[in-house]
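== chain A ==
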Amino acid sequence: MPDGVIVDGWASVIAAYSVTTVGLIIYAASLWQRRRRLERKQS
Partner candidate 1 sequence: MRGKFQWEHAVLLLALVLLTVGTYIGLAVAPPERHMGDVQRIMYVHVPTAWIAMLSLTVAFVAAIGSLWSGKHKWDAAVVGSTETGVVLTGLLLSQGMIWARATWGVWWDWDVRLTTSLVMFILFAGVLALRASVDSAERRASWSAVAIIVAYADVPLVYFCVRWWRSLHQVQSTPETVDAAMMLPLRINAFGMLFLATWFIVRRARLELAQRQVEETTLPERRSVEEVQHA
Partner candidate 2 sequence: MSLASRELPSVAATMAPPRSPADTPAGAISGPSWLNNLRAMLAKELLLEWRNLSRLGSVALFGAVTLVLFSFVAPPQAGARRMATAGFLVLALLLSSTLSLSESFRKETHHRALTGLLLVPVAPSAIFIAKAFANFFQLVLLAPVLIPVALVLFSVDLTATSGVSYPLLQLLAVWALASAGLAAPGTLYAAMTSDLRGRDVVLPLLFFPLVVPVLLAAVKATALVLSGDAMGQLGSWNLLLLIFAVVHGTLGTVLFGYAVEES
């Protein structure tokens, strides 16, 4: 990669933000799912 302004920067930016968002949503969903399973076991 030569020095200077990097081209197609937006693709990387969008990739980084989407990976983060998706990752956090998956973790939140896994917490929710584990809680549901526990509540089902409790009742």
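Keep in mind that, in the parts below, a contact is a pair of C-beta atoms (placed from the backbone, for glycine too) under 8 Å apart; a residue touches a chain by one contact, two chains touch by 3 or more; residues count from 1.
A quick word on the picks: all candidates are chains of the complex that A comes from, given by their letters.
The shown structure was predicted, so the numbers you read here are calculated from the model rather than taken from an experiment.
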item	value
Selected partner (touches chain A in the complex), from 1 or 2	1
Interfacial residue positions of chain A with respect to candidate 1 in the complex	1, 3-7, 9-10, 12-13, 15-17, 19-20, 23-24, 27-28, 31, 34-35, 38-39, 41-42
